[in-house]
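Removed: one protein chain of the complex. Kept in place: all other protein chains.
The letters A, B and C name the chains in turn, as written, and every chain counts its residues from 1.
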Amino acid sequence: MNAVEPMAVAPAAYLTVGTLLFFIGMAGALLKRNALSIFLSIELMMNAANLLLLTYARMRGDISGQVIVFFVIAIAAAEASIGLAMFVALFRARSTVDVDKINLLKW
Amino acid sequence: MNYPIWLIPALPLLGFLLNGLASLLYGAAQAQKRGEEWRKAHPDEGHGHDHGSHEAAHGAHDSHDAHGHDHGHHDTGPMLPWALRLFHGVVGVGTVGLATVLSFGILVPYAKSVMSNVEGARPIVETLYHWIQVGGLSIDIAFRIDALSALMLSFVTFVGTLIHLYSVGYMQAEAGYGRFFAYLNLFMFSMLMLVLANNLPMLFIGWEGVGLCSYLLIGYYYDKDFAAAAGKKAFVTNRVGDFGMVLGIFGILALFGTTDFSFVDMARQQQMASGTPLGVYAVCALLFLGACGKSAQVPLYVWLPDAMAGPTPVSALIHAATMVTAGVYLVARCSAVFLLAPDALTLVAWVGAGTAILAASIGLAQNDIKKVLAYSTVSQLGYMFLACGVGAFAIGMFHVFTHAFFKACLFLGSGSVIHALHHEQDMRAMGGLAKKTPATHLTMLVSALAIAGIVPFAGFFSKDQILGSAFAGGHYILFAVGLVTAGMTAFYMFRLYRMTFSGTYRGTPEQESHIHESPLTMTVPLWILGAGSVLTGFLGLPEVFGKNLMVEFLSPSVGKMHAHEVSHATEYLLMAVSLAVAGAGIFLAFKWYTGQDAKFTPGAAPEDIIASPAAHAFFEKTGTLGKVVANKWNVDEGIEALVLSPFRKIGTFLWRGFDALFIDGLVNASAFMVELTGDLVRFFTTGNVRNYALTFVLGVLGFTLYIWMR
Amino acid sequence: MSPELFNVAAAGAKIAFVWGVVLAALLPMLIWAERRVAAFIQDRPGPNRVGPLGLFQSLADAIKFFMKEDVTPTYADRFLFNLAPWITLVPAITTFAIIPFGSSLPVTLGGQTYDVPLIIADVNVGVLYMFALTSIGIYGIVLAGYTSNDKFSLLGGIRSSAQIISYELAMGISAIGVFMTAGSLRLPEVVAYQQQHIWNVVPQILGAVIFIISAFAETNRLPFDLPEAEAELVAGYHTEYSAFKFAMFFMGEYANMVAASALIVTLYFGGWSLPGIAFTGVAGALLSIAVFAAKTGLFIFIFLWVRWTLPRFRYDQLMDLGWKVFLPLSVLNLLYVAILVAAGKA
Partner (left out) sequence: MNTETIVFALASALAIVFSLVMLFQRKPVKSVLSLVVTFFGLAILSVLLAAPFIAALQVIVYAGAILVLFLFVIMLLNLEQEAADKETRKIHFYLGILAVLGLGGLVTGLTLRAGNPPVPVGNGPFLIPAKDEIPLLGKVLFTDYLLAFEALSVLLLLAAVGALILSKRRFE
């Protein structure tokens, strides 16, 4: 069992791409007002984090990173199903998914 | 050899469970039945009361009263069905009786083996399991039979069984019959735990258990205010003692590193793990405080006379024969420790002597038959502590032993009298019962002679040896106090005897016609106990008459102060003196309380009716002092003024000043601060998710900046 | 010629071969065959005017599709509307990349003999790749339905995607059984296993049945062609499509069908292998291709046969079947295979 060959592209490049995507996602999550778009942005953040995990796993030659990505993807599936169901219920109740108009949780 | 010692306490526990369960189930069934009857009688509510049904209900109730020539006085409900009563009686007496048989099965061979080889006697210890194990400390559930607990076990089970048997007759008309036997069995369980315990925590379980049962049984007539109050008083007063007891246990643990009774041997060999003479003294004082609470010594004796509010068998069993001697047992058990601190022993002796004479003096002027016996008990307990205090622990235990018989007999006899007179307890309304209740009369006379210390009854031997030990130890003042107390004892006992049995009956003729001797279940225990009052003394004959079996038997278990030998001549002299004093007391009682041709008229001055002119002259001379004595030396009032009232004031201050102002103020202030903070912070709670997210991200930014800068 | 260069060239040749066969020959043939088989089943001649036996009918159709007016609905999202057919067609064709269509072909070039495996890309994720592409294909249908701005299209699109997602589950889980016995996700190894032992259809008949029926649903073929259910939805998601874009959907469906048949053959019916025959040398390679083609053809015929024989399911029946019958059964199959594998190991 021998480790994969050295990386042709510098790990830093992958890390930079991952970080960039993460913060693009964060920008979406912070600045968008449509709940679905926010959710999408969060999915992007999650995937960016996955990329970072994979990169580190590759750097260390350790497969645990991939296992964790596997778990992240599965949890994302669960989260997406619940989240979207919530949005559907929310939309039925309030006829909007604009988070600025959903602000009952205050004094 | 494997003894089933654990069965001895387990049997009464089983009895308690069975009786309690049956009682509860029956009570629930009755309640349901009553509810159904009520619904039947009130088919449509709102139609007012149906007089007919009410009367029917009353009629049913009355029929019991008419039917029973018994204790309608205390009746709190209808009598139980006979089958249930039979069940309660059989279970109650049976479990205790079995335990008795079992314990004698163990005791007799053990006593034989001890007597054959006193020096090599080893206690039987049966360990069931480890109860608490912390670090080096291991507290086991273990039972121990040695000479001391064997002695206790013998009369606790024996007298206990007799009193259970007596109760079958005495209590039969009570509604709470099952409850009574349940409590009584629970008491037997606790007492046996106390006696058989192999370590102080286990002893403490029994200690608290008997306290609880005492409370429950004093308050047996819980619908009577005075009974409930008396139970409460007993409980609270005992708490004061228990506080000392617990601290004493911790002290023993600190001194010897164990609570197992092996510390007695350590103390005997002076192998303390740690501790100073002062520490030993403190531990002894604390343990003695516990003993004072349980055994009703000055100043914690006040609960015992009030405890007479309970049924008479309870008074006999708990407040005369067994539980109250637990304090003496504790002191005797820890005798080796006490011997390390002679000052503590002196304290014990003086408290005992003080209690003896104080209680005896109060007993002189009581008119309630049970109160007289109660003060007598306190006084006799004082004797026992006096014995322990002068270092004669074995003699003290001997007195515990003999006292159990004659005092139980006296109480049961008084119960029989009360039974005969339909719950009349005032001796001024008695008189002339000797012919009406011959068995009671005879047994009570025997036990009165025993407690007065007339040869050859049991009390003579034990009491005389106590006085002898005091004299031999050089405690002449204590000796004198004891002697005076002995005289007083003889006087008030025969005052009781005269007022109750001699002369003519002072009640109405109608009442007189109802007077009857008690049933067999009550008289048989009386006879047996009466016989015990005569015979038990011979187990502890003074040295001058030969070997003192009791002292020899107990010698492996209890310590003994270095004996001061007195010559035989002195001993004979001392006996003669104490006999003379007792005789004088009896003579005076006979002379002063004629009880002839008097009728009880309510409102008459107490002693007018029954006392002779000579007595009246004496009372007039003593005047104020007599009144104070009759009012129990105003001790209750003194405690109220000196202890309770200040405490109440401190409590009120703590409540109003400290708790309400300071503590509540702090709490309210913190609540106010929280409210204020909340008012400020809630402006940030916009309900807008994006704001929250932004805040969160800004927080992360700050944290990252911190990491960056670091 | 360096080995790298040869590999690139071989890959190019294989791609050209597969796509050539599938796109240029098989798909037109299939459209013709469908109509001829339909006619045969319905006891009528079918297309028989253009060319011998009407063989050039597909060519004529193609010319017709190119010539027709390409209509885009007024309020449709033009970009996505145009994109949708491509998303359907491209993944369908790309699927063939992982299917081994024959044994290895020995090629002698410049005195050196290369053993060329007859598979375009032997990726280690194997069939997962195919499932991934299938899930991409859904977008084509969803987008077609959504961007047409048409209720029928929308309904068809939603139905189709829900159906494909649902049946993908049963399909995937029953396929796991195959990979558990083979011990690999690579399709060549699945074929090799069947060559050495036994066709998977024998021990895993339940999985095979589920897989085949699910494949019908995946390809939107009757009796599961609810998305286009012409009686209720006009033509489902491609109601608004015409001309060449419609042709692309059409081709995509047939490409999917071919791919599904090829996959069924590979997973359950031994792929290009036949029991007892070793396919070596050039002749063996050619023979194996022929065997594979024959088996696939058989399943394509079954696809056609079923379409013209069975009536259509109702949509709720379809979903019930997928979730309440096939999913539990496929899990049962998985359990059964797991026990088999464990027993075999023990």
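In this section, a contact is a pair of C-beta atoms (placed from the backbone, for glycine too) under 8 Å apart; a residue touches a chain by one contact, two chains touch by 3 or more.
In this text the structure is predicted, and so the values were computed from the model without any measurement.
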Legend entry - Chains shown that the absent chain touches, full complex: A, B, C
Inset, instruction - Write down which of B:V101, B:L278, B:L625 or B:L701 is the residue touching the left-out chain. - result: B:L701
Inset, instruction - Would you write out the residues of chain A that touch the absent chain, in ascending order? - result: 1-5, 8-9, 11-17, 19-28, 30-34, 36-37, 39-41, 43-44, 47-48, 50-51, 54-64, 66-67, 69-71, 73-82, 84-89, 91-92, 97-98, 100
Inset, instruction - Tell me where the left-out chain touches chain B, residue by residue. - result: 690-691, 694, 697-698, 700-701, 704-705, 707-708
Legend entry - Residue ranges of chain C at the interface with the undisplayed chain: 77, 80, 123-125, 128-129, 131-132, 134-136, 138-139, 142-143, 146, 154, 157-158, 161-162, 165, 168, 184-185
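Rule of thumb we're sticking to: only the chains that are shown with their structure count from here on.
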Legend entry - Mean-CA-position distance for chain B and chain A (Å): 77
Legend entry - Rounded Å distance between chain A and chain C, as computed from the means of their C-alpha atoms: 33
Legend entry - Multi-partner residues of chain B (at least 2 other chains): none
Legend entry - For chain C, residues that touch 2 or more chains besides their own: none
Legend entry - chain B residues within the chain A interface of the complex: 682, 685-690, 693-694, 697
Inset, instruction - Write out the stretch or stretches of chain A touching chain B in their complex. - result: 26, 29-30, 33, 38, 99-100, 102-107
